[in-house]
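Below you'll find the structure I mean.
Left out: one protein chain. Kept in place: all the others.
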Amino acid sequence: MSTPYAKLPAWADYGLIPFINLLVSFAVAGLVVLLVGENPFHAAVILVDGAFGSGTGIAYTLYYATNFIFTGLAVAVAFHCGLFNIGGEGQAYIAGLGVGLVCLAFDHILPWWLTFPLAILGAALAGALWALIPAYLQAKRGSHIVITTIMFNFIAASAMVYLLVGPLKPRGAMAPQTRQLVEGAQLPKLGWLLQEFGLTVRPSAPLNLSFLLALVMAFVVWVIVWRTKLGYEIRTMGFSSKAARYAGISETRIIIVTMLISGALAGMMALNPIMGDQHNVSLDFVSGAGFVGIAVALMGRSHPAGIVPAAILFGMLYQGGAELAFEMPNISRDMIVIIQGLVILFAGALEHMFRPWVQAVFASFSPRSVGIAPSKAEGA
Amino acid sequence: MEFFEALINILNSTIRVSVPLLLACLAGLYSERAGIFDIGLEGKMLAGAFAGAAAAAVYGSAWVGLGAAVLVSVALALVHGFASITHRGNQIVSGVAINFIAAGSTIILGQAWFNQGGRTPSLTADGRFGAIDLPFADALQDVPVIGQIYSGLLSGHTLLAYVAFLAVPFTWWVLFRTRFGLRMRAVGENPAAVDTAGISVAWLRYRAVICTGVLTGLAGCYMALSQNAGFVKDMTAGRGYIALAALIFAKWKPVPAMFACLLFGFLDALSIRLQGTPLPIVGKVPVQFMQALPYILTVILLAGFIGKAIPPRAGGVPYVKER
Partner (left out) sequence: MAEAAIELVGINKSFGTVRANRDINLVIERGTILGIVGENGAGKSTLMSILYGFYQADSGEIKVGGKPVAIKTPNDAIALGIGMVHQHFMLVENFTVIENIILGAEHEPLLKKSIAKARSELERLEREYGLEVDPDAVVEELPVGLQQRVEILKALYRGAEILILDEPTGVLTPPEADHLFRILRQLKEQGKTIVLITHKLREIMAITDTVSVMRQGTVVATRETAQTTVEELAELMVGRRVLLRVEKGEARPGAVKLSVRNLTVRDSRGVTMVSDVSFDVRGGEIVGIAGVAGNGQSELIEAISGIRRAVSGNVLLDGKAIDVIGHADPGELRDRGLAHVPEDRHHVGLVLAFEENENSMLGYHDKPQYLQGPFLKIDAVRDDAKRKIEKFDIRPPDCRLRTANFSGGNQQKIVLARELEQDPGVLIVGQPTRGVDVGAIEFIHKQLIAMRDRGKAVLLISVELDEIRSLSDRILVMFDGRVVGERGPDASEGELGLLMAGVENREAAE
């Protein structure tokens, strides 16, 4: 028998349940830590300390969060249209080409604040283009976008490897990466902002201007999805394609536009490592951010107000995880992939698993909060 | 004839390469026919490969490895089942989650247990399934054409390869000649009809999902114990997704699925053969292009035909009793 979804007060729905899902994810991850032979609580302490215990740590955390805000927004926009864009990884990778070409062309000629907007365009265009073919195939041929975007991730990897060991690599160099970019393509760091709050931040900390761009884009996404005609059409399509057809919304157009926006957002992620930190385009600079974006979008319920904190949480995992890898060599970055998977599982597929128990607790303390008149709760 | 020998070689490679695809494809068939969309074939194969290789290395026995592979894959399949069936969650999200969990766990546990950078120790002959020579393969070897086909192409594969191809008619028989198959197909088309007939929709779907687990376990085991001599990180490299595309291409039928997987296998084997060889007009093709070829082909496949394939009607939709 189907359990009608129990009513809960709004704060429990949007705060408590996601928090419980998160807790369970960490508990299961803790089990894996145990299996590896380490102490999960000790690991957790190192994690949090590494992420927030110092100004430099915070800078790194926010630097990683920047990546995840972009990719999380990308996945979220697609979700609103009912599409699952798993291709963020590939879209961001190819965007590296867009950013790289702009920077390599202009870094000797223009100041960074002119190169930057051009690079944003380059990133967005490249990412959008990489999403275009899967979008078109879904819209026109019904080809499942999940499979095509996964395939495009693999194709992107092959393409970028080819370019980075070949045409883009400076002659005579060994490493598969472009030449270093000079000042005209280097974004200013933001460590000084944190220092205003009395924290010490190492000058090499990678937090840079693209973090602010990410926050701006979060706001822009909110405006687009909830305050524009386009966003209204996207949400309509996401909820009911029949209603969208009735309302005169062209399915093909909306799917393609949504995926272009999604690809563009994922592409912008490339600006952070390339222009903000490493100052080159190197192999695998995306390193999984596209996939983390999925977990971030699910945790954040596809809303920018949820995505930013979720991105910071995963930034914490990345930064804290780096510290952890020093102290506990058995726990590498791949632990984060596991946690990411668990978050996706609990926040995405099992999101209502704990609802009945939470509702029972609420009902016993305060029946009215779940919509039951007190007399009925006692008598029935 | 040299050309004929080369052909036999390529076809031989085709068979070897197709086996994990075929097993994964049949695995997906059970789930999807019952209405559960499973994008987690990749993760289950990977986890099965790791478990199989780890167990085989530790216990020095291929059979132990096989058992471990199947157990682990079935466990992951049950997680997917739990999320999709009991909790009616989004099946794609659940599958994606399992893929990540498998990817991360296999590396971390591999490193922690074996300390070889994420791989399992190389397996000795005990830990692998050996080649099986069909009767008279030796004697017939020199007979022109038939002998070459028999001993060069059909004979000499490992156990799981034969199992994979036998699984095709077996699956057909289960689907179309047994009560279980009838009910399974029904639950993928109209679960309400099954429910009102007094059959448990959930139990039926769980059984389908368990079948998927078993077959993906076999697929992973084949990759780690037969194709390779151990587990290497990310060794499935997207095969689980390609198997899914083959399944859609085959319109969810067992025999076309076999041909679809053989086709992919053939193209894969051909591309390995041609690596480094200059092609007419195009010249030398970059190795990365060859690596990307199976994925490009999958997209082309999905673009060309899928618009017309009709999946099981209730596929991917959690079953909720109407009020």
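We just call them A and B in the order they show up, numbering each chain from 1.
By our rule, a contact is a pair of C-beta atoms (placed from the backbone, for glycine too) under 8 Å apart; a residue touches a chain by one contact, two chains touch by 3 or more.
None of the values given here were measured: they were computed from a predicted structure.
Judged over the whole assembly, touch between the missing chain and the shown ones holds for A, B. In the complete complex, the hidden chain is touched by one of B:75, B:182 or B:317, namely B:182.
Checked against the full complex, the one of B:190, B:227 or B:275 touching the unshown chain is B:190.
Where subunit A meets the missing chain, the touching residues are 1, 4, 6-7, 223, 227-230, 232-233, 235-236, 239-240, 242-243, 245-249, 371-372, 376, 380. In the full complex, the hidden chain is touched by subunit B at residues 176-183, 185-186, 189-190, 192-199, 313, 321, 323.
Note that in this section only the chains that are shown with their structure count from here on.
We define each chain's centre as the mean of its Cα atoms; on that basis subunit A and subunit B are separated by 30 Å. Residues 39, 79, 82-84, 87, 89-94, 96-105, 107-109, 111-112, 237-238, 241, 244-245, 248, 286, 288-289, 291-292, 295-296, 298-299, 302-304, 306-307, 320-321, 323 of subunit B touch subunit A in their complex. Put simply, subunit A touches subunit B in their complex at residues 1-2, 4, 32, 35-37, 84, 86, 133-134, 137, 140-144, 146-148, 150-152, 154-155, 158-159, 161-162, 166, 291, 294, 298, 330-332, 334-342, 344-345, 348-353.
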